[in-house]
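The block underneath contains the structure these notes are about, expressed in structure tokens.
The complex appears here minus one protein chain, its other protein chains still in place.
Coming up: chain A.
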Amino acid sequence: MTQNVDDSAAVDAALQQFRDMLANDGYLLTWSKSGEDQVVVQVEAGPDACADCLVPQPVMEAIMSEALEATPYRLDHVVLPAGEH
């Protein structure tokens, strides 16, 4: 698979509502490609991030995996803020 603008836009669109959701708790969501057809989602804490408000990794990965079903990509894994597991 070759990445193209449409594919990236599809991932952006698929993750937008979760970007907005995490922003409500002060977190920033970004993503990057991993291999040919996988995506790594990264969650970073902003300066005003709500401690303890982040959902646990299994819930986060379930959410992101489902969101990416509408794209050509599948979830590789979610990277949570440093020190959080």
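Operating definition for what follows: a contact is a pair of C-beta atoms (placed from the backbone, for glycine too) under 8 Å apart; a residue touches a chain by one contact, two chains touch by 3 or more; residues count from 1.
By definition in this document, contacts and distances are computed from a predicted model.
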| item | value |
| --- | --- |
| Protein name, per the UniProt record, of whichever chain is missing from view ("PTS system, nitrogen regulatory IIA component", "Phosphoribosylformylglycinamidine synthase subunit PurS", "UGSC-like domain-containing protein" or "Acyl carrier protein") | "UGSC-like domain-containing protein" |
| Residue of A:13, A:50 or A:70 touching the missing chain in the full complex | A:50 |
| For chain A, residues in touch with the removed chain | 17-18, 20-22, 24-25, 45, 49-59, 62-63, 66, 80-81, 83-85 |
